[in-house]
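Omission of a single protein chain aside, the complex is shown with its protein chains in their original locations.
We just call them A, B, C, D and E in the order they show up, numbering each chain from 1.
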């Protein structure tokens, strides 16, 4: 089964790091392909970045429809997730949602660690959107820029370790979610040190995608995610390809 | 006070219709300016359209910062609202949120009328996001394409009238919200016929904008809506202007 | 447009202070009239005061129906709001609801500052009633009697400033609501010092009233706020006037 | 133990009917006293009536403090409940809350039958306030005036029987609450005919009061229900007696 | 009226202690019978214990159907409550639910004190299941084993006193619930020292049972709690007696 992982940002190094982290993990039969969007921000640190990323992600899915059996949006705010589900029959997995559905199967309550304080209300919104506000013991942040985090991963690990300990001891977290694709690869080490399951959201998403593909399930097309009809889009960066694979099936 | 109303789509006729509907209504001192985005879809009928529209809306706000004291996003799914609040000090009003906050001051429960059945789950999500699920008596839809609606406004009025009656009699609605900028101008007539307050969301938004400006209030910049830092955006349709008016104030 | 602001308590000095705070703010065409109820408590500090105030407020609305196009109940627990909406076609705005609907358009989350610790559970109830529990970052209180607050406004400002700082830094508040009509006039100064929008609920209510009147909207009369029928009230302070302006319209 | 039941309205016949219904039911050691307020509406059919009733109820509690060990507010919207809990150490039971806490111990979900359609949003608010929205299968109403209901109890029983059947078959109700003190006395007959527990809220309240008194429990005085301080009330129907029994205890 | 109290665990000393605590309290006409299950754990400290206890509790109810008019499950996680309600017409009261419905009639918000930290998420689940998450100011725990608590009740009282003070001062609790049958007997003393109502859940349950029996109410049998049909149970400790008293009534 072919799973395409779309990095939310245009930083190819982050794409590589994600690839490295998940390739050891996925099933032998799974063929991973990594996509770094052509347009968009170099990192996702706020709502503006997410809006541009959503656009980029949907465009990449439209361009790569034939090349994958499932798509993963590898950015913790799941930018463009619902639009992506609209434009393709293939399942589209958001890493934030994937991490949360995994977390609630391993403990009563999870906490999210995130690199930026400003993302707290954004993440609280996402937790609520997916229905997990009663399972979320809190969001702990470390004041580091995302791009900085990408560069000095080893050093800043300590900061997240501290945040994780506080989540467990003060907030009652039983599971910890690393809230950023950029933190990929730290999960095992932090888990050993904290003594609780620590989730890499991209890995969780690969697991969800494999499971859904294995069952031959595809996105429902009867209501909210029906294919959009064709229409004029003015002056878009490159014309949006409005031909949907298998849309005649719906 | 200068209020810029950004149509969510690229259809200039809709922009005109909105203008017509609200200009008679706003305060004499208010200077309205209407913006039709240069890029984006000709109508907003699904999540995909909303994603592209969000991008377009934010870009228009960035380009027009000096020209307005407040912005209104005139599309009922409030595309790009949170990103828009991030990139400017000026208040940004979403017409869906504005309509709902008005509705709850006129009755216990409101229903939303919408032109498309596929938008139901999308609208339910929006109602929940704003905290009004207990005030929402339902969403009634009429199966008409948005562009069709734009063209035959008078004829399809009857369809919405029927939906409104059902909302009142079967669902217990006390206030009716016309869930689409495209329905602008029908509110007074439908209200007379239904015997309940019927809200034109763009008018509601103008009211909210005027009120907030009058109090000299601006978007909070201490947490979720802090200005984004400057960063590289690759290959965006036109380079996003990342200079924020008054950002030094925050 | 004529807006009548009904002070919730019988303290004429508070009525004056409110008048002073809002008159500079409202639209030129707006005619404000201030009403100090003839009966009721000298200040509203608890549920008992609110019950008596509710009675007084409704009576004032019944007496002043012809004299206003909209009414504002200027007491932060919105005493008598739903009954008031019942007895008149004119819109009735509660300052607590008005402040909250304004706050959520300026930031993800707001905190309320209140002069009395005992009001915390009361205010939490109100926040929930209006649907904003997920937008409320907390209620911070300063242990000062309301009447005391009325007298030494300048001195106690510091106490609220401290509470505001804690709300922002510890609770994540992005907007601060001054939870008491008695605090009218402090908003601009505190806002400058805290660096976040600080809302004077009465001003917010004037904005809501102006906006709703401008749209010619009136309270819905089809379900929960239908006019009460005439009936016998025994021994009420002064006979409740049960003739409703325009009730034949419903 | 002495339990005072305060009818929410001034209709002595309703007081008698309530008395009749509950006296056979309560414990032998319980001394019931019935109070018909001196001021207020002849029936409670809307928010306005409830506001006046709240005032009347609190006044009766203040006047009768020494004469009872517990108070019951016998009106299904629990008018003045929180203020009543403030002004006295003795427990104060609202019949709506008492009925709901009983219902959830007998079935997963209950429905409320009410004499007036206009009360639906009011009752939904009350259900939410007490935390039972997930236990409430619905509110079914019969369009009869409350005073009419008081007069022709036997005839209109059929109407409620029909509403009850619909609640069970269409809404999934397992328990039925008779939502009005005025319906007192119908519970046993309707229960036999419907085949489910049918609750008389006043009886439920007597049970709650007896149980709480038996445990020597009193209203908590540490936060929201602390005794109000003494203060000036202008021109109230009769001066509110602001001396609280045992207030020195708190 | 005959009320059977089923201790959730097999520790006869706890059964005695519970008996002692409640016998002075209940109505003279009430005949209490105490049941210590024949099978199950010596104490209930986790989900595993609760599963076995649920089994034991249901079996005791099946065996004792003719001997009681109401049953109380005296273990704070209410093990087997819904199954118990299924197998008998008689009302079955869970002490956790009984305590919470009592608490909300005495204050806005309650806190639960519990002997074990690991029970926190379990108790939060229970609070939510009953609809009281907005009334719950928190769960404070003291790290003592339940069996230890059973043995040194006097000494550990101080630990709970401290936890209670924190609940009141830091969390805003107005009422305190002793979250464990094993704490029976401490309520009055702790209440005096804390100055707030402190609830013994078993007493609360006796009050609820007496009240429900007094009204001749029984568990609803129309939907979720319909009697189970007879069926084969393999190798159960002792064959489950599947004859239900009065099941022909439903």
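Heads up, the rule we're going with is that a contact is a pair of C-beta atoms (placed from the backbone, for glycine too) under 8 Å apart; a residue touches a chain by one contact, two chains touch by 3 or more.
Model, not experiment: these values are computed from the prediction.
Under the touch definition stated at the start, the shown chains contacted by the missing one in the entire complex are A, B, D, E.
Of the listed positions A:18, A:39, A:56 or A:104, the one in contact with the omitted chain in the full complex is A:104.
Shown as candidates are E:32, E:72 or E:122; the residue that touches the absent chain is E:122. Among A:43, A:77 or A:219, only A:219 touches the chain that is left out of the view. Not every partner is drawn; the one left out touches chain D at residues 108-109, 134, 172, 174. The chain not displayed touches chain E at residues 10, 37-43, 45-52, 54-55, 58, 80, 82-83, 85-87, 117-122, 125, 128-129, 145, 147, 223-226, 228-229, 231-237, 240. Within the entire complex, the positions of chain B that touch the omitted partner chain are 120-121, 124-125, 128, 133.
Quick note on the criterion: only the chains that are shown with their structure count from here on.
For the pair chain A and chain D, chains touching both partners: B, C, E.
Computed from the mean C-alpha positions, the centre of chain C lies at a distance of 44 Å from the centre of chain E.
In chain A, the residues that reach two or more other chains under the touch definition are 120-121, 125, 128.
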